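Only one protein chain is missing from this complex, and each of the others stays in its spot.
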Amino acid sequence: MSSIKQIPVITERKGNPLARVFDEFVRFCRSRSLFILHYCTGCGAIELPPAMTSRFDMERLGIQPMVSPRQADILLITGYVSIKTLKRVILTYEQMGSPKYVIGICSCTVNGGMYWQSYATAKKLDEYMPVDLYIAGCMPRPEAVLAGLQKLMDRIHSGEANSWEDYFRNYDYYLGNQQKLFGENWQTPTDIITEAKHYDLIDEGTFGKHTQLLEQHQKPLEALDMRLGHDLKEPTE
Amino acid sequence: MAPMELIIELLLMPLVAFVVGMMMVLMMRRIAAKLQRRIGPPFFQPLYDIVKLHSKQTQISHGLIHDIGIVMAMGGYIAAETLLPVPGMTGIAEKGGIITLLYLMMIPSLGLALGVGQCANPNGSIGIARALTAMLAYDIPLVIVIFGVAYAAGTTNLVDIIAVQQAGGFETWGAVQMPVLAIAGLIAMHASLGKQPFEIYIAPAEIATGPMVEMSGKYLGGLFVMQCFQLYTTSVLYVSLFLGGGTTWFDFLLKSFLVLAIPVSIAYLFPRYRTEDLLRLMWKWPVMLGLIGVAFVL
Amino acid sequence: MSDLIVLPLVLPLFGAFLLPIVMRTSISIGAWIGPAILAYGCWILGDQWISGTTLPFSLAIGGFAPPMGINLYIDSLALLFAFAVQLLGLLFWPFKIDQETARRQALMLLLVAASTGLALSGDLFNLYVFYELVAVATFGLIAASGGSAAYASAIRYLILSGIGSVLTLLGIALIYSQTGTLNLAHLAQLAPEQLNNKLGLTAFLTILIGVGVKAELFPVNTWVPEVYATATSRVSAFLAGLVSKLALLIILRLLVLIFHQPEAIQVMLVLGILGVISGELAAWRAKDMRRMLAFSSIGQLGMIFIALAIPEQGGLLAVLALTFHHLLIKSGLFMLADGWGGAIEKLRGAAKRSPLAAAIFVLFSLSLIGMPPLPGFWAKFTLITQLAAQTSPLYLIGLTVFLLATVIEAAYLLRLAALLYGPAAKDTPIDTLAKPAGLSLATASLFGIGLLAAALFIAPVGDLLNHVAGQAANTDLYINTVLAGTGGSQ
Partner (left out) sequence: MTLTLLDELLLFSGVTVLVAMLLGRRLPAGWMVTILYGIQLLALMKMAPLGYGGEPISSALTFEVMGQTLSWRFDALSWYFALITLGSALLSSWYACGEWEQRFRQSGGNLWLFHLAMTLNVFSMLILLASGDLLSLFIGWELVSWAGFLLMAMAGGVATKAAMRYITYAMAGAMAIFGGIALVYVSAGSLQYEAILTAASQMSTAHLWMLVILFGAGFGIKMGLMPFHLWQAPAYAETPGPGSAFLGAISSRMGLFAILLVLVKLFGIVNIDSLKIPFTLIDARDLLAWIAVFTIIFPTFTAMKQNDARQLLAWHGIGQGGYMLLGLVVADAMGAAGGLLHVFNHATYQAALFMAVTAVIHRTGTADLNKLGGLVVRMPLTFMVLLVGIIGLAGLPPMNGFVSKWLVYRSLLNEGMPLLFVAAVIGTLGTILSVYKLIHNIFLGQLRIEHDNVKEAPWSMMIPMLILAAIIFITGLLPGIPLAWVASVQQAVGLPVSDYTLGGVESASGSLDMIWVIGVLFAGFGIGALIFYFAGGRSKRVHQLDNYAGGHFLTADVRYQYSDNFYAGLMHLIGGWYRGSFLWLEQSVKSLVEFLSLGMQGLYRRANAEFYLLSTALFVIAWVVI
């Protein structure tokens, strides 16, 4: 099940017009302030410095680079994704705060590109995580990158770019693809299911046989609750 | 002073600081862009960033102290602003004086340090260790400078210090009376901003922005707010100490922005120092200048 | 009444000669003779004190009045010493029954007699005679302690002591050649004219060095560590506690009555300081308890010599306080060393085996260091106030050395205490640890009780000592008592 089928139809929100203005404002701010994390997996990364520096100057669009997934809004995958790398990419994606967007740059992220014969390369990125935008080319020039980013900004502003919800709503699908690749013991330190519950993003696609499999072997990583511990039965020595 | 009036002042002063601080952030980014021959961010970019960060759906917390740390980081500065007189408003500046202000300015760092510690990220801890080290570096010249100014004015009350400077026009400004101290103060102030070449604790390339590494959403937003306050506080403090504060809002803001422009313009011309080089630099030149300046004052 | 004072001197002497004969017939009777004599002596001397006999008085022996005849001079100081001799003789009585018993007990009685004589004698030559008698008795006792090491150290002591005696005799001869008399009172009268010169000084110094051998004066005290380490604890206790103090008494009398030239005092001060330094420093590294005590005793005697260099009432008070304090403490400590001898390391954890002994050790150590409100503190306090009051810088050096030495003293004594209370070495069952013998422990406890009592009644004790010191420092009183009131009975 691909996210492409699920591009949501925008429906006008009802209710308080003030809230609508506020939502509009928030969406605008979101679109005008994008922090990107470039996961430089391949050669496409070389096109980003020109996009940032004086020639094209991303910052005038409110886009600036960040270094940690926690801070970033956009995950830029710039090139082929080997299976080993993919694990890190997925972890990085899961650690980003929603709303988050994924941009696949270069052909390699679309279909494996020149590595499509390789057994060690993940060919289609959108099998493993929802991708908002592909900027194809080998490699795409900074103009293309910027055009793509602007496209994304428009989609964010209009409220279309919410593929990140898809990851929660169809987690079972993505998890299944990941398990196929990494084996049944696959688990990341982030707990997507509880997060989905927390933000109320559960859909019928969230759970399935793959998540069951995960829950069977998953070592629970619940948050360390602050507690006095006086009610603990077992004294610790 | 009527209590109502005071309360309004106390609320207004941080608000002003925040708005001015956002403009200072903008100025800083614009200066950086200009120096790199870029256009730079739009006018409301700082606001966009803060709103966006607060409106993030996912807010990842590592525990109560993580939250409290951010609250302390913001709250400390909000409190500090009320001790920093601006034209027409003195707040409670006479209740604590400059030493208290200096200490209140450490509260946000301590709060941030606690919050980062709770995140259990080694990069963050390293960042905090470096930030505290940097504090050790720049606070020494800074207190020498403050000692000199306070001793020359014969008071620790910032309102009085400003009044002393405004008494005789331009000639009685701290920077004119005590030029050596003013230079030392400028260097210390630059370092306290944590901008290049002194940004050892952010260091995106090696420790992934240090203290901010685990900060997302409103946590990072809180730090952005804190940065606005920090820029404002630092430059206004310098203006109050050396440039005679402000008689009107216009010259007050003009001075503040101009003062801030100096270190910011210098910052983007340099790469970064190592920790020990920062220490060495800070303990050598500004301290030496500061001591010479103090010797003149005594 | 006061004629009885001769008895504590004569009876032990008599007993010493009688004892071997009695022992041959009946050990059980013989064993009681000594203690009985000593107890009687204690009673007589104590009675003198309590019955309120006017002190001082002089007792001419053989009917000839001084300065022609020999006399005993009994002031409170002499009485105190004589009493201490009898009492310690009783406390350190060699009870052990074996084939050496008779000899040992006779020697002990002899020692007590001679020591009593030393305390009471008012005549320089008699002093010398008794001094020699003490020496002979101690050789015997040390040698009788058994062990070849004891013999060796006894020989060393013998030689040193012999040379010392010769020097003493030389000094006495010099004095006699100058003045024609050996009566102390008479000498005191003549001294300002006839002995206040280089010859007199030489005489004093030769006597000082001669007598100093027993008073553990630096540098003629090299016999001390070996002898104390090899002789039985009782003998060591008696030597360190009492005999050294008696030798000191001679010097004190000479100094107060006859020689108060500044040079004499200076020499004593310097030697005292050197004694403190050498003794305390050497004790720092001592690896067995008895040697440590011996070295510490050298140091303590050095302090007393420093105090002696202040020939006023205050100085004498310090001397007396230090002397009696040291007498009490060192005797007690040597009693503890009976069983705790040998390498210090073996004492690790010994407090578990005998907590009482360890507690007493700590008590003695604290007093020796001078922790208030134990008596040692008051003794030291008296000394340092006196020293500080002197103008000569040498005294200030003495003060400094004294204070530093106390630090070192504290360090090594506390190290031993910490060892005692520390954990025992691994694989050492507690009942194999060293333990002081029961009798010695009892004796030591007695000293401990005495110490505590002194601490509790420090005010009257202080007054008493002050009174004694006042009497001892009063030269005129001495002269008048001996030369005017020759009858003795008053």
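List of remarks:
All chains are identified by letter, namely A, B and C, in their written order; residue positions are counted from 1 within each chain.
As a working rule, a contact is a pair of C-beta atoms (placed from the backbone, for glycine too) under 8 Å apart; a residue touches a chain by one contact, two chains touch by 3 or more.
None of these values were measured; they are calculated from a predicted model.
Put simply, the missing chain touches A, B, C once the whole complex is considered.
Here one chain is not drawn; of C:V10, C:A39 or C:M371, the residue touching it is C:M371. Considering B:I78, B:I162 or B:V236, the position touching the chain not shown turns out to be B:I78 (whole complex). Of the options C:A60, C:L160 or C:A231, the residue whose C-beta touches the omitted chain is C:L160. If you put the hidden chain back, the residue from B:R29, B:K56 or B:R272 that touches it is B:K56. Summarising the interface, chain B meets the missing chain with residues 10, 14, 53-65, 67, 70-80, 82-83, 92, 94-100, 103-104, 106-107, 110, 113-114, 117-123, 125-126, 128-130, 132-133, 135-136, 139-140, 143-144, 147-148, 150-151, 154-157, 160, 200, 208, 213-214, 217-218, 221-222, 225, 274-276, 279-280, 291, 294, 298.
Considering the complete assembly, chain A touches the hidden chain via residues 68-70, 87-89, 91-92, 95, 188-191, 194-195, 198-199, 221-230, 232, 234-237. Mapped onto chain C, the interface with the missing chain covers residues 156, 159-160, 163-164, 167, 198, 201-202, 205-206, 209, 213, 219-220, 222-225, 263, 267, 277-279, 281-282, 284-286, 295, 366, 369-373, 377-378, 380-382, 384-385, 387-389, 399-400, 403-404, 406-408, 410-411, 414-415, 418, 421-423, 458-459, 462, 466.
Simple rule for what comes next: only the chains that are shown with their structure count from here on.
Ranked by how close its mean Cα position lies to the mean of all protein Cα atoms, the top chain is B. Remark: chain A and chain C have CA centroids separated by 96 Å (rounded to whole angstrom).
Per-chain CA centroids place chain A at a distance of 35 Å from chain B. Separation between the centroids of chain B and chain C, computed from CA atoms only, is 79 Å.
Only residues 25-26, 28-30, 32-33, 53-54, 57, 59-60, 62, 66-68, 70-71, 73, 96-100, 195, 199, 223-224, 226 of chain A touch chain B when the two sit together in their complex.
Taken together, the chain B residues at the contact with chain A in this complex read 29, 33, 36-42, 44-45, 47-49, 51-53, 55-60, 63-64, 204-205, 208-209, 212-217, 220.
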